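Yeah, one chain of the complex is gone here, protein chain that is, but the others are all in their spots.
Moving on to chain A:
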Amino acid sequence: MAVSLTVNGRERMLDIDSDTPLLWVIRDELGLKGTKFGCGMGLCGACTVHLNGHPVRSCSTPVELADGGDVTTIEGLSQDGNLHPLQKAWVEHGVPQCGYCQSGQIMSAAHLLQHNDAPSHDDIVAALSGNLCRCGTYSRIIAAVESVVVDDAARPDRGEA
C-alpha cells in the first residue's frame, strides 16, 4: 500500500506491505538506525518511538496504523541541534552501558515528562517498566530522569503549572 508518514518533521512516502512493522520501515526503508530491534513483540521497549505524541512499540505497530501520522524517533527528539535535557542527563549520569536499549528508554522518559512536569519516583518506574535493560542501568536511569525534573522545577519560569 502507499503510506505517508511524517518522520522527525520530514514527510516520507512509501509503497510497502501494510502489515510491515513501523520498526522495519524506520530502520530498513528510511535508514534511521537509532530505533532498535529487541524482541519483535512489544516486550522490551528498545523500539519505542512517538506516534502522534504517544509512545508506541514500533516492532509491533503495523505501518498502516501510522499512515498519515507523525513519528518521532530518537534522532528527532531534539530538533534544535542541542541535546534534549534527558539526553544530556543520560550522558552526565553515565547511564548507558552497552547503550542498545537507551533510545527506547529515553523515548519513554521523554513522553513521561511531556505529560507530567514533576513525576514521582513511582511515576518514573511505572512509565519505564516496559523498557528492559539487560546491563541493569535502572538506578541511573531513575537518577537521570529525576535530575531533569529537579532542574526543571528549579527554573523560575516553571512552578506555576
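One rule holds for everything that comes next: a contact is a pair of C-beta atoms (placed from the backbone, for glycine too) under 8 Å apart; a residue touches a chain by one contact, two chains touch by 3 or more; residues count from 1.
One rule holds in what follows: contacts and distances are computed from a predicted model.
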So which of "Aspartate carbamoyltransferase", "Isoquinoline 1-oxidoreductase, beta subunit", "ABC transporter ATP-binding protein" or "Acyl-CoA dehydrogenase" is the UniProt name of the chain that got left out?
"Isoquinoline 1-oxidoreductase, beta subunit"
Out of A:3, A:56 or A:74, which is the one that touches the chain we can't see?
A:74
Which residues does chain A use to touch the chain missing from this display?
17, 20-21, 24, 27-29, 31-41, 43-44, 46, 73-75, 77-78, 83, 86-87, 90-103, 106, 125, 128-143, 147
